[in-house]
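Missing here: one protein chain of the complex. Every other protein chain is in place.
We just call them A and B in the order they show up, numbering each chain from 1.
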Amino acid sequence: MQTVCEYCKSILVRTDLDLKKVGVVADLPPDVSPIQLQTEGVYKSKSFVVIGRILYEYDQGGWNEWHLLMNDGSSAWLSDAQNEFAVTSSFNASNLPSASALTVGQQFQWNGSTYALSVITKAHYRGVQGELPFEYWDKDDVLFADFRTPTRHFATLDYSDPQPTLFLGEFVEFDDLKLKNLRQFEGW
Amino acid sequence: MLRKLYLLYGLLIVGGSAFAQYRGWSLNSMNQVHNVPRSVRDNPGSYRSVYNSYHHYTGGK
Partner (left out) sequence: MSSTPPPPGPPQKPAAKALNCPQCGAAITLRALGQAASVVCESCHCILDAKTPQLEILQTFSKAIAADRPLIPLGTRGKLRGADYEVIGFQRRGTVIDGIRYFWHEYVLFNPYKGFRYLTEYQGHWNDVTVCKEQPIVETRVSIPLVANYLGEVYRHFQTSDATTDFVLGEFPWQVAVGEQARANDYVHPPRLLSMERTAGETTWSLGEYTSGRDIWSAFRLPGSPPAPQGVFANQPSPSGGGARQLWAFFALLALLLLGVIIVTDFSESKTPVFSASYHLNAGEPKGEASFVTEPFELTGRTSSVEVSTNANVSNSWIYLNYALINTDTEQAWDFGREVSYYYGYDSDGSWHEGSQSDSVVVPSVPAGHYYLRIEPEVAPNHGFLAYTVDVRRDVPVPVFYGIGFVALLLPPLLYGWRSWTFERARWSESDHPPMQLQKSEEDD
């Protein structure tokens, strides 16, 4: 709301806050991802570099999908939602449900693990950066289904195309990715 | 911390019990009298007991 200028000690007052919202509705924090294009890291002993980004937005907030180029040439995605990170890559499976058949708690078997549907989100693009493995984008809402397990395994079903795409992966700790060339934050 | 304190306390108690047995302690109240003369063996009546004037209660309930 207010802060003090280090040099002249004057108070700076924010004039853009909707005061009627104070106490009633929370603000969304400004874009806070520590990752940026050209950030480098290591996942499962394969090094990668961040070459693209998709910013998604939904009614409760937003998240980033960073496009990773692994050192063996393959693509992967680093999901960054409120600084919770997960690395996934696409996986071919035949038992994928249609968008209308989704219910929270449903279970599926993929690649030897059982995944339970935890969240269904309707989101749309808010912006893109860098290189991405597709050509065009749509302003409409797209359905995403997130799946969790008793371990760190994680899955997402992406319904941008008529046929859903399955991404399998796991939650990772920020420190485990050994990220370099991160975004600098003032005061941190 | 708690365990150590209790163990110490317990060992003291067990040790104390063993020591009490070794030294022959008892909970009975005794009166120790000194300088009992040899003449008591010949004349037991001359011994002045602390209980001389004591007469126990013999009444009923």
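Please note the rule applied: contacts are C-beta pairs under 8 Å (C-beta built on N, C-alpha and C of every residue); 3 or more make two chains touch, one makes a residue touch a chain.
Just so it is clear, the model here is predicted, and its values are computed rather than measured.
A.B. asks: Of the chains that are displayed, which are in contact with the missing one across the whole complex?
C.D. replies: A, B
A.B. asks: Determine and list the chain B residues touching the chain excluded from the picture.
C.D. replies: Touching the chain left out of view, chain B contributes residues 2-3, 6-7, 9-11, 13-14, 16-18, 20-38, 40-41, 44-45, 47, 49-51, 54, 56, 58.
A.B. asks: Could you list which residues of chain A touch the chain missing from the display?
C.D. replies: Against the left-out chain, chain A lists 1-3, 5, 8-17, 19, 22-32, 34, 53, 55, 59-61, 82-84, 104, 116, 118-121, 125-129, 135-137, 148-152, 154, 171, 174, 182-183, 185, 188.
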